[in-house]
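Here the complex is missing a single protein chain, while all its other protein chains stay put.
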Amino acid sequence: MQAFLDVFDIYLLEAVINGILLGGVLALLALGLNLIFGVIDVTWICYAELVMIGMYGMYFMVQYYGISYFVAAPLTILLVAVLGAALHYLVIAPLLTAPPINQLLATGGVLFVLQSFATVTFGIDFRNLGIRLPVLAFGDMNFSYARLLSFVAALVGMVAVYLFMTRTFTGTAIRAISQDRQIMALMGVDAKRIYLITSALGGALAGLAACLLVLQYDVHPFVGLSFGPITFLICVLGGLGNFIGGFIASFVFAEIISLGGLFSDLEWGYVLAFAFFIVMMFIRPAGLLARRR
Amino acid sequence: MMGRGRLAAWGVGLAALVALPFVYRDPYHLHILVLILIWSFAYTSWSMMGRFGLVSLGHGGFMGIGAYVTALLWNHAGLSPWFGIPISMAAAGALAMIVGYPCFRFRITGHYFVLVTLALSGIVLQVITATRDYTGGSLGYTPNRASGNKLLALQFDDKTTWYLIALAIWLFGIVVWHWVDRSMARYALEAISEDEDAAAAAGVNVTAEKLKITLLSALMTALAGAIYCQYQMFITPDTVSGIAVSLQMVFAAIVGGLFVSLGPTVGAIITILLAESLRIGFGTKAVGWDNLVYGVLLVLFIIFLPKGILGSLLDRLKLQRKVPRAHEQKAVQVARPGT
Amino acid sequence: QEKKLKIGVIYDLTGPLAGGGSELQYTGARIMLDQYSAKEVEGYKIEAIYADAQSKPDVAINEAIRLIEQEKVDMLLGFFSSAQCVPVAARVEQLKKFMWITTCISSAVLENKNYKYVFRPQASGDQFGMMTMDFIAQNAKEKLGKDPKDLRVAIIHEDGAYGVDVAKGNEAGAKKAGFNIVLREGYSATAPDLSALVTKLKRAKPDVVFHTGYNPDITLLLRQAREQGLKFAALVGHGAGYGVYEKLKEGLGADVNYVFNTDPISIWLANQKSMDPKLPPIIKAIGEEFDKRKPGVAIRSAHVGMAASNTNLFLTDVLPRAIKKYGGVDPDSLRKAALDTDIPEGGTMLGFGVKFHGEGSPMAGQNERSFPVVIQYVDDKSYVVWPKSQAQREAVLPLPKGTTYSNQ
Amino acid sequence: MLELRGVNAGYGTFQALFDLNLDVKGGEAVGVIGPNGAGKTTLMRVISGLIRPSRGSIKMEGVDLVATPAHKIVSLGIAHVPENRRLFSQLTVDDNLKMGAFMKEARDHYAERLEVVFDLFPRLKERRHQMAGTMSGGEQQMCAIGRAMMSNPKLLLLDEPSAGLAPVVVQQVFELVKRIRASGLTVLIVEQNVQQVLKVVDRAYLIEAGTIRSSGTSAEMLASDTVKEAYLGV
Partner (left out) sequence: MLEVSGLVKRFGGFTAVNNVSFRVDQGEILGLIGPNGSGKSTIFNMLSGTLAPTSGSILFAGHEIAGLAPHRIINSGIGRTFQIPRPFRRLSIFENVALAGFYGQGRHSRAKAEEAAERSLAMVGLPTDRHASVDGLGAAGLKKLELAKALATAPKLLLADESLGGLDEAEMDQAADMLRNIRDELGITIIWVEHIMGVLMRVVDRVMVLDHGEKISEGLPSAVAGDPRVIEVYLGTDAETTQAAAAEARRRAGG
């Protein structure tokens, strides 16, 4: 009994809160993907690699050219937004009528391209921005400012995107386009433009994630591998295109990883998270927040 | 329904393939050939369900189970692969059922299905890694060398033997593919992939049909994993399981052509040869460029040959021979009295 | 026909392991081999053919087979990752070719394999683990003021071949020293979050943390450790990521001060007084060559020297003997020559001597005289602090008051 | 207002329209009738730019539609209610209507137009938060017409608006056409319900196999033998 109670110590609380903060990181990553994958129904398998390029962008601007972090961040967001638009224009647009699996494959190719592009141009070294934010301490518990920042950015970003998607005409068009592309012209919508806007927006969100992730993680050509799959799972667990759901799902995942890791080996935390995902898919196939039909 | 000419072509082709290792003995090339055959079989197994819109990223898991269960049984229980392989296949099949049944029952399709299966291969990978006391974890796992009967242990040092085994397995895969292709089940699965309700209204037991093809595909993939393990005599979680392997299957099958029997084989040939020759070609002079070129080619293939290399090629040939589609419409209109 | 020795050299130049140290190893081996490309050894030209294993075992296997069967190399040299060494060594042995491992250190590569043609002059991973435990054990009472049984140690490691092997040595060493192991855990080097592990460490309150990892995970762990306020008396790393000071410094800033690392000694740190006098000039030459190839690096990585020394050992000791005494560069001559090797301590750039375990030994092919050393990074310099015979200064232990992780 | 001259169009190698001429004057209601597969829907699509004619010219108030991108055609005042409704089935009724008012000009009058549409179809107001795809066939048709009305068009293209609707609703739709027309809108309507449609339009064209077989005022068409034989079941 005592052993059991021992579990409920301050460290548990710390793990819970760290889970929430990790959730912020994941939510930030999932936000842009949810827009692309969930709403306009285009598969960007290479999404995390866009974040990687953004992180390199930050690194070089800040470390090499000595640009201030706050100037570099918008530039990076712009850079990745352009990248997202280019990705759409060059790779996705020709495949819009092809089955989704072809998009998966083509963007998978882009994933290789981006990874090896980074290897070729930036080398295989791990790079670190070297900005060390202070630590927030509450008694025995300590929290990372960098993560707090991601958390806030994710929250603000989520609300902004949600409002944009539901309140504006362009947002509504973005939601409509995956359902009937041909008919969009009858609404006076230039489908190409909507796709470009969305892709650029998705890219910009990836860029935003990059700006904040670079404070916490080393950049290297394979950094995307750590985040790719889990971001996709989050989008689905939250319900495709459901931004609030995705936000919540990020925290659920993060808590499972965090607490699973606390009570057992880290790997089992992941096994647990994956298994939870599968089970949830059966219970709530349309996402955490879905009403049961 | 195979024409006489095609049957003859297949016969000649096969004879040539069987004769090959007796004429051409370069061990490295044979090694690559064996790998191509084994992977072709794995890709064919994947395409068995992939072609019906059941895009699974869980096949890395099935392959891993095939490989690891066989090897673990041999090392820890001394069970010959002749028994180990069926057991490992059964294990993969059971897993396929456990995940597949609720998936199909609850109508988990499209992206959802892709990601559920992705999680599945993630789990298998993590479990193999986490149980490193038995599986060797990321260090990989080697089946013990047979001290006695090599045949019983399914271990051969000779590349020719392996080549013939791989060829037989590959052929088996192609035969099964054709068998499914000509069965009524193909109609049902095509129908299901388009509209499950409508298929059910035509009397198709949607869940059962999907389960059957998933089971078949998983069993074959596990077999591929086990054979790969016996041939390489070494497996790591990353080479036979996990998301990367699953993606590799999807890539090759689609690059080759999902809807033709030899498509996945062509995919295996192209992707493996491309990767090998790019790597060797660029060597250590231009590190990283091989993957860059590989990725670019992959993207170009898929944009310009959306039905896969073989699929698009055959389409082009067919287009020249076949009557234009307008005739079909004429036929319909003619059959419509009164207009 | 001209006499020639063809060497197939395989390292990872791309993929996650490349940055983890493999590429530096490759550079070291290459510096040595390039020097011989113009010279001859006992009438034999040396030709090296390089290949990239891309951090993937199956690629390593394919390349090994290709180099042997296609390029007809006489032997293989190199390999960074143990996950590649294991299958490749098995293949090479089966094909009866000679293999000279410069790096991959897992004991699993050789243990109970009874290989005849595979040799590794390098210390094995569990030796690393044992070494550091021994180092702490010898200092526990005096510097940390604790009896071994009261000393709380945590062993954490990336869960690849390397980390697992070192951790095995750590555990054996800790048991031998009688330490109290409060946590032992592996994690994936690609894990996006290690805060749960840090929390567990905080709860376990270790005095000394023994860590094995590659680079991004080390930085991530230590950053999160700082952010979560983990405190301890000493952090002991084991090669790989801990061997690349540049990156540690970049990611951790001043926090890297006083961290210990175990590696074969960096050739530039080795005690040159007790060394074979032929060697120091070579060390100097390697250093200059390295600076040329990688300008602007503050501490020359131990990885470079490791591969260079081991390559040099082969070219200057084993190879000439094989040709002169056994008449050629066929695998059996090379093997016999390697088994004849008998170099006393101080006979290599890495300080240790060389004598391979022979047939019948459970570690056949392993150098029985190799040992790693413990170094400490102090103010952007590294000093050997253990073993005593090589030590350049006293270890700073525990972490001085006021440093980030100090529990004083 | 709308003028088609020598229009040829089709799908791939298949030609569906042959040298078609057609005129719609401002304020007029014009019907297009013809058997299945005659090319009526194709005609509508060519006008709204969903498919491009291979030959011929289409002008809307003098503006050449052939040279105008499809999404710009709406802003010239043409709204098309496509065959089979083509709603955004995963969006709510509200969102569907919002899409109808996507154009800049229409956005400004969004609230007003919404009132107008809800007046026409009170049923839509009741179900404004329902997913369009889950509504009944008739409700969906209302939504489709409503969506087109949102852009405040000058010319409304209706492709079989009565298909699948209950008789009362069909009557309402035709009433609606009358009303829409009375409010000054021009209507081009494709219908199978020949008797009904001829009651509300001024003129009609009979299309068969992609060409105009005959045309005339409603009275003329009702009296015409060809029409009678084929479509009025007499």
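Labels for the chains are A, B, C and D, by order of writing; each one numbers its residues from 1.
Operating definition for what follows: contacts are C-beta pairs under 8 Å (C-beta built on N, C-alpha and C of every residue); 3 or more make two chains touch, one makes a residue touch a chain.
Everything numeric in this text was worked out from a predicted model, so none of it was measured.
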item	value
Option from D:Asn21, D:Asn152 or D:Gln192 whose C-beta touches the chain left out	D:Gln192
Which of D:Leu165, D:Val187 or D:Met221 contacts the chain that the document leaves out	D:Leu165
Residue of D:Gly10, D:Pro35, D:Gly56 or D:Gly77 in touch with the missing chain, whole complex considered	D:Pro35
Chain D, residues in touch with the chain not shown (by the definition above)	34-37, 83-84, 123, 134-139, 141, 160, 163-171, 192, 194, 230-233
Touch residues of chain B, complete complex, unshown partner	184, 187-188, 190-191, 193-195, 197-207, 325, 328-329, 331-332, 334-339
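Here is the rule we use: only the chains that are shown with their structure count from here on.
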item	value
Comparison of A-C and A-D (more C-beta pairs in contact)	A-C
Length of the line joining the C-alpha centres of chain B and chain D, rounded to whole Å	50
Gap in Å, rounded to a whole number, between the CA centres of chain C and chain A	37
Numbers and ranges of chain B residues touching at least 2 other chains	129, 287-288, 291
Junction residues of chain C, two or more chains touched	13-14, 159, 186, 188
Chain D-touching residues of chain A, taken from the complex the two chains share	169, 172-173, 175-176, 179-180, 182-191
Residues of chain B touching chain C in the complex	26-29, 31-32, 35, 129, 132, 136-140, 142, 157, 232-234, 236, 238-239, 276, 279-280, 283-284, 287-288, 291
Parts of chain A lying in touch with chain B, wherever the complex brings them together	37, 41, 43, 45, 91, 94-95, 98-102, 104-106, 108-117, 119-120, 229, 232-233, 236, 240, 265, 267-268, 270-271, 274-275, 277-278, 281-282, 285
